[in-house]
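This structure is in structure tokens; I'll ask about it shortly.
Just one protein chain is left out here, and the rest sit where they should.
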Amino acid sequence: MQTLIQPHTIPVLEITGLTRQFGGLRAVSDFNVRLEANELVGLIGPNGAGKTTVFNLVSGFYQPSAGTIRIGGVSTAGLKPHRVTALGVARTFQNIRLWPDMTVLDNIRVAQHHRLGYGFFHGIARSSRYRAREAAIEREAYELLEVFQLTPFAADCPKNLPYGTQRKLEIARALSTKPQLLLLDEPAAGLNSADVHELIRLVRWIHGHFDVTIWMIEHHMDVMMELCQRIKVIDFGETIAEGTPETIRNHPAVISAYLGDETI
Amino acid sequence: MVLRHYTVPILLAVAGGVLLYVAKEELVSLYVLSVLMFMGVNVILATSLNLVNGYMGEFSCGHAGFMCVGAYVASILGVLLFSGHKAFGAAWLPAELAVWGFPLLILAGGAAAALAGLLVAIPSYKTRGDYLAIITLAANYIIISLIENLDIIGGSRGFMGMKKIVNGMEEAVALPWMPLWVLAFTVFCVWLLRRYLSSTFGKGVTAISQDEVAAEIMSIDTNKIKTITFMLSSGLAGIAGGLFAFIVGYVNPGSFNILKSTEVLVMVYLGGMGSLSGSILAAILFTVLLEALRPLQIIKWVVIPLLLIIIMQFRPEGLMGNRELGDLFPRLKRFYRFK
Partner (left out) sequence: MLASLLQNLINALQWGSFYALIALGYTLVYGVLTLINFAHGDVFMVGAYIAFFVATFLLAAAGLPGWAALALTIPLTMLLTSLVGVSLERIAYRPLRRKGANRLYVVITALMCGLILEHANLALLGASRKAFPTLIDEQVYTLGGVSFTNLKIAVIVTAVLVFVLLHWIVTRTRVGMAMRAISCDKFAVPLMGIPIDTIIVATFALGSGMAGLAGLLFAMSYPILEPYMGALIGWKAFIAAVVGGIGDIRGAFLGGFLLGAVEIMVVAFFPSTFRDLIAFSVLMIILVWKPTGLFGVAKTTKI
């Protein structure tokens, strides 16, 4: 796969030799990936394979023990998560992490801190810059809620919304930061089958409408097979397979990782 | 109603006018006036602590320490500039100038207290919850202990001379300066908090309290917001401290001990975490209660805690919960706007 890509373009995400150790445990070891603009890529692996750790490293929540992560050519070494967000990485979480007691509108608005364009004193003085920026942020937030069909809930608190709607809101919140790279961590977890179908439609629609690269972790294989252009498989922190959904489906290493060796 | 934009300023102007009139004509006793002023001080203390304890979800229990810094800095600066002191020599400026200099004194106290707030803000990057609570507690003790050991400003005996400045102000321009300034600063503090918390920038504070990890990953510079929030909270406590010092005319470290911090905590939780109007209400009620029960002497401190325990049994989320006046009575919103 890698050879097909023209070497002169700057990838949206480039990870080389990424390793993360927790005490004696190597959660991620020598992980490499290169995501181009507008790709939709999957990351799968058995439980505890280190998938979420990779996402945590990319979003800056953990610092790597070794290796580099580049977002649009810029290294994220030593950056705190909010700085990584400013570089254009947004994510959702396995267990939804919305701000449960803030309104839906505020959940979107508050996620714009990296591009607020005003600080404490403008906020207190209600300067013209403050008013212009707040108006713009509110307008954009409403636009986003509208396309996600969340406008009727704008004044509700997420804790009172159905689970599927919370998932959708979390994706909307991530997109509101204007990312180049969107990380979806098990977006289908906890959804019923109707919701899963809607999720597939939603992700495909986002991929078509927003100028964004999507990288997702998911256990629902049908979701991955249907959506992803290519899939990476990891186990015990190491890459064991990579390719189109078709290749992955029949890859012996993947089958043995998921189902165990036939010798058992 | 366009008028609603002016409701609050008009009400405040009327309140100021009435205050001015009553104080000037001596329609109420000095005692009532001082209770009113303590109310203002308590409102500032309660709302500013609510910023940290209610909105940011930390448990700061050393608010009186920052009040202490503000009180001492404002007092010392005031005495140094406008009245002279045996340790510092004669006044540097004529006493009449105090009329103009007074708000600057109070603000200087607030600024110093805001700097002292760094004592808590910086550990808060790594330390959270009850461990941070201890750091605030320790900060309270450290500040008081430091002042007790500074003999030049009186140590544990305290520091005085502020009455002279207040008298000087009233001699220069015959107005009841203290009540007016307390009213002005109280409104200023609540207004400041209200504006901070209603901006998208300030809502980062609430986001941190509800999910700090999500806040950091979803673009919020949590350390910056924590620093600003702690400094704002302690700075406002410093303003309250400065006002307190000039109302009483005398400060000693003992007035800013844990018991004072406890009083402020009680006001915050009585009013409701995350409700500025709740804190205002609770501060007023608490001040009144404290004065009304004064005849009971020592039993007062049995009756008040008992009352509070009973109130909390019936309203375990505080008087206002985490709602504001406008949320409780939506119709009121038609008549006023405070932002």
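We just call them A and B in the order they show up, numbering each chain from 1.
Simple rule for what comes next: a residue touches a chain if its C-beta (ideal position, glycine included) is under 8 Å from a C-beta of that chain, and two chains touch if they have at least 3 such contacts.
Since we're looking at a predicted model, the values are computed, not measured.
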Self-check item: Visible contact partners (per top-of-document touch definition) of the missing chain
Solution: A, B
Quiz item: Of the residues A:Phe31, A:Phe93 or A:Tyr130, which one touches the chain left out of the display?
Solution: A:Phe93
Quiz prompt | Listed residues B:Leu30, B:Ala90, B:Ala174 or B:Ile309, member touching the removed chain | solution = B:Ile309
Quiz item: Looking at the whole complex, which of B:Val22, B:Leu97, B:Ala111 or B:Ala133 touches the chain that is not displayed?
Solution: B:Ala133
Self-check item: chain A residues touching the omitted chain (full complex)
Solution: 52, 56, 61, 93-95, 97
Quiz item: What is the set of chain B residues that contact the non-displayed chain in the whole complex?
Solution: 53, 59, 122-123, 126-128, 130-131, 133-135, 137-139, 141-142, 144-146, 148-149, 156, 213, 258, 262, 265-266, 269, 273, 298-299, 301-302, 304-306, 308-309, 312-313, 316-318
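The working rule: only the chains that are shown with their structure count from here on.
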Quiz item: Which integer distance in Å separates the CA centroid of chain A from that of chain B?
Solution: 43
Practice problem: Name, in rising order, each residue of chain A that touches chain B in their complex. | Solution: 59-61, 80-82, 85-86, 90-91, 93, 97-102, 106, 109-116, 118-120, 123-124, 126, 130, 134, 137, 173-174, 177
Quiz prompt | Residues of chain B touching chain A in the complex | solution = 192, 195-196, 199-204, 206-207, 210-211, 213-223, 228, 322, 339
